[in-house]
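Encoded as structure tokens, here's the structure I'll be asking about.
Every protein chain but one is kept in place in this view of the complex.
What follows is chain A.
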Amino acid sequence: MSVNQQAHTGPPYGQPQPGYQGYQQPAYGGQSLPGVPRSQYGAYNGPMPEYQQPVPPQGYFPSLGFPSKGSPVSFNSDSSSLAPNFIGSLRAPPTSGAPPPASGASHPSGHLAYSQFEHGDVQNGIPASAAPMQRPPASQPFLPGSGSTPVSQPSAFQQYGPPPASVQQLSNHMAGMTIGTATASAPPPAGLGYGPPTSVPPVSGSFSPPGSGLYTPYSATQGPPPTSVPQGLPVAQPPFPGQTVSTQRLPTQVPGFAPPPPSTGVGPSSYPPTTGAPRPPAMPGPPLPGQTLAGPPSSQPNHVTSPPPPSALAGLHPGPPMSGLHGPPPPTHPPQPGYQMQQNGSFGQVRGPQPNYGGAYPGTPNYGSPPGPPPPPKRLDPDSIPSPIQVIEDDRSNRGSEPFVTGARGQVPPLVTTNFLVKDQGNASPRYIRCTSYNIPCTSDMAKQSQVPLAAVIKPLATLPPEETLPYLVDHGESGPVRCNRCKAYMCPFMQFIEGGRRFQCCFCSCVTEVPPHYFQHLDHTGKRVDFYDRPELSLGSYEFLATVDYCKNNKFPSPPAFIFMIDVSYNAVKSGLVRLICEELKSLLDYLPREGNMEESAIRVGFVTYNKVLHFYNVKSSLAQPQMMVVSDVADMFVPLLDGFLVNVNESRTVITSLLDQIPEMFADTRETETVFAPVIQAGLEALKAAECAGKLFIFHTSLPIAEAPGKLKNRDDRKLINTDKEKTLFQPQTSFYNNLAKDCVAQGCCVDLFLFPNQYLDVATLGVVPYQTGGSIYKYAYFQLETDQDRFLNDLRRDVQKEVGFDAVMRVRTSTGIRATDFFGAFYMSNTTDVEMAGLDCDKTITVEFKHDDKLSEDSGALLQCALLYTSCAGQRRLRIHNLSLNCCTQLADLYRNCETDTLINYLAKYAYRGVLSSPVKTVRDALINQCAQILACYRKNCASPSSAGQLILPECMKLLPVYLNCVLKSDVLQPGPEVTTDDRAYIRQLVTSMDVAETNVFFYPRLLPLTKADVDSDSLPAAIRNSEERLSKGDIYLLENGLNIFVWVGVSVQQGLIQNLFGVSSFGQISNTLSALPVLENPFSKKVRSIVDMLQGQRSRYMKLIIVKQEDKLEMLFKHFLVEDKSLSGGASYVDFLCHMHKEIRQLLS
């Protein structure tokens, strides 16, 4: 971020822009200038297609170049930095926008090439183009590589033009960048610059041959650069999948610009290393310096800054302004050598580039001086900064095809957005466990230094796709599972059998335990038991044990669990038709209670309660001619009035149940009771389960704040004035500790509470949610419930909630190798001590995030092991233990850590951590802490891993290049930064919801998926390619779909073809589209079918049925929609991606200085 962060960015760029404008297309100018960006972007959008092209790396380069121009600052994100850099440049690009055209014109061919690249990987392309122009300045280095430069420039230009579109690409690139990041970008530039030309060509080549082809070339090119780099990085990189990936990307990028941008990060860097070696030489000397520039570029990857620098350079010469950023960069650059080393993996290349840049840099240095300018330079080009879309796409294409085999230790799994199969060969599937890093620092000092939280996100009962096999059930008979004598870890593939198989050594605590006679087996020549493959617990990462009676409460095998449906029958519920709806639905839904395996009928018993100010229990014993209702008015001292006949088998009591469900709506049809109770309802359910001596789940359908005289009575304490004060936290805290105690009792009995809320006003979700939350239940909220619009959503949720797999009375314990320890837990559960996570109920959607801390050293040899053991009662009442094992690597080099991180998981952890923080700290503090931690993480990388580059460069680790954008989304979320339309209940609801989310859910929740429906291929099953969440990506002639796991928006542009509107909505014009639709009309035409199938598919992927909202452009609902365009500045004050990136950069620089 050379970009000088937010503040600067805007204006500075703007200023520069003018200049740039010249270069840039008008649009750009517009954008850059006012920060109005959006609109401008919009304009860009139009260009989209083109953009894409521009997008290509080139853009980056250009940016680089640009940077020099406008914003000297070039970011040098690390390899990715390049990308970033590019980004920077990108922004610059806008300015340069003008140039692009020019370039485009001038270098059409180049552009094309770039563009292609860009599409592919090369984002740089654009930069290149721009670069050229600008670069000259910035990239003096380029100059050197002039030959290349030109090329790059063109691309750059293109990018500029394209930026918007490219943005995505950029992001992709970025990704790439990130990976190889620093290097990548840098390298590219370098490559470009120097070898650039050559490289460039490759780019084009690469285009056609996606990355790989390019790669090779790259590598080749890179090779050189690497030299220096190569050293550490190259080698290392190769090993890492990620790197490889990046490398690949690089190629692509390379092509673009290639090097820099796309590859920028990744490709270049890593590759470079390998190949790098060669390169270095070429680039080396000079490059580095130049790299600085390049750095920018290279660094750009990460560093958005670089771009600026370039601009600076470019403009640069005018650039000085940019300088702010640049300023720093230059210096850094010099050191490049060092950098290279570090950045390396990626950097290798980078360096390469850098060198080139170096040349450029020199110029930059100047910039450096100019620093001031940088800001003016303008904002970053959104296309030049890491794009989530690109990263996701890359991962999908690179890793989606091959099954993920879990045999090896410390493998980083594909992203959650990628569809892949898992083959369990000794480690738990990533569907069960994901870690923030698969390579753990050996010492706590290292861990502290990096500030990367070590956490695992565990979803013990996750649903597997049908192609994967469920964990095998192992029955050891009466003796139960074999366990370590000391730490009680369960038998797993990592246990070491010794003494001919008579004993085994615990892989967690090293204690030696006798193998029980019945379990003895000989070892083969490799020391493996000969029954290795016959026993799931010896060969698989996940499996289940049948628990013995010792694992049961009171030493008694549990009874099958029960479901109790508790329906609010107060006036509101009856009047809205809710009661009738629920009763009707239950009649059929009861046939679908969860069953175990191939059982004929569910073992689960059901019971019914209705309530308003008093509770009504129903006796539905099969022998009765008609149901009996029992009213309990003594809500102060709740009890269950009946035993026999309350919980019944559905099939046996069917007629009575049906009769009951028919009568409930009638009985209360004339009710005038508006007050409700709440705590007594839970108590009633709890008492019922106690009396029946079983675990179970309460389904409570509730409508209002419980103000009737009873325990747990609440008052309306909603006070928006508290927002942004120290007392804001009270909004998230329960009103009374009563519910905490109740929750504790519920957990002790295995009484899980699922709460369906239908509020018409404040009902204090923060308090009502305590019990569901602590018992492992779910909350569903349907504000202003209306039968017509919300019934589908509610019924679908209810159906799924009733049918989904669930375990009861669960206790989870996470054991780890000596050296680290699970210290903190996040999720919906209750803990009575520091190690056991207790959940009354645990369903297939519930996720627990566990944080680990060092309490000793780990060794690189043995790695680190996790064993998550979940003891639970199945839906048929069987007591089981589910075991998940995962082995991780340990490292003594920080670079290894950064190379094996997973940003999605990290965000999952950070979000949960922050969302818990709001309970005890002011929201502002929490946000600052988040920003600070991320800045430290990135600064640590920059300081210890990235190749030396200008301080003005923002260098991001390849694996974390999306961290800023995602983090920004977290910071902007309703909980941490509420807009005026967000209610207190919504915030509490979201807060609790997120706490149980898995990685895939948090991913889409924080960075929604935006699909251009009009781009959908009607004839294929595939989804249209997603685009970035920014208004400028929207074209008013298109229809888009946005989903975040809770809502689906269908956005319709004002100038969408009438035909499309007719096909989709069945009305003839835009104006006739009703925005009260809760579902798309069923129309018989390919487009409608396609869209509906997309919607259905998305609904199918999520654990909750998403609310469908039709948003017409320029309609009032659009405000709501815009809230989810998370890359834009939000109305509630959330920063735009670009601004935030700049801010992040500033923070990092402060830390570094």
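The criterion applied here is as follows: contacts are C-beta pairs under 8 Å (C-beta built on N, C-alpha and C of every residue); 3 or more make two chains touch, one makes a residue touch a chain; residues count from 1.
Basically, contacts and distances are computed from a predicted model.
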| item | value |
| --- | --- |
| Protein name, per the UniProt record, of whichever chain is missing from view ("Myotubularin-related protein 12", "V-ATPase proteolipid subunit C-like domain-containing protein", "Superoxide dismutase" or "Protein transport protein SEC23") | "Protein transport protein SEC23" |
| Candidates A:Gly400, A:Gly577 or A:Pro641 - the one touching the absent chain | A:Pro641 |
| Chain not shown: contacting residue from A:Ile564, A:Leu581 or A:Val632 | A:Val632 |
| Contact set of chain A toward the excluded chain (per top definition) | 614, 616-617, 624-634, 637, 639, 641-645, 659-660, 663, 666-667 |
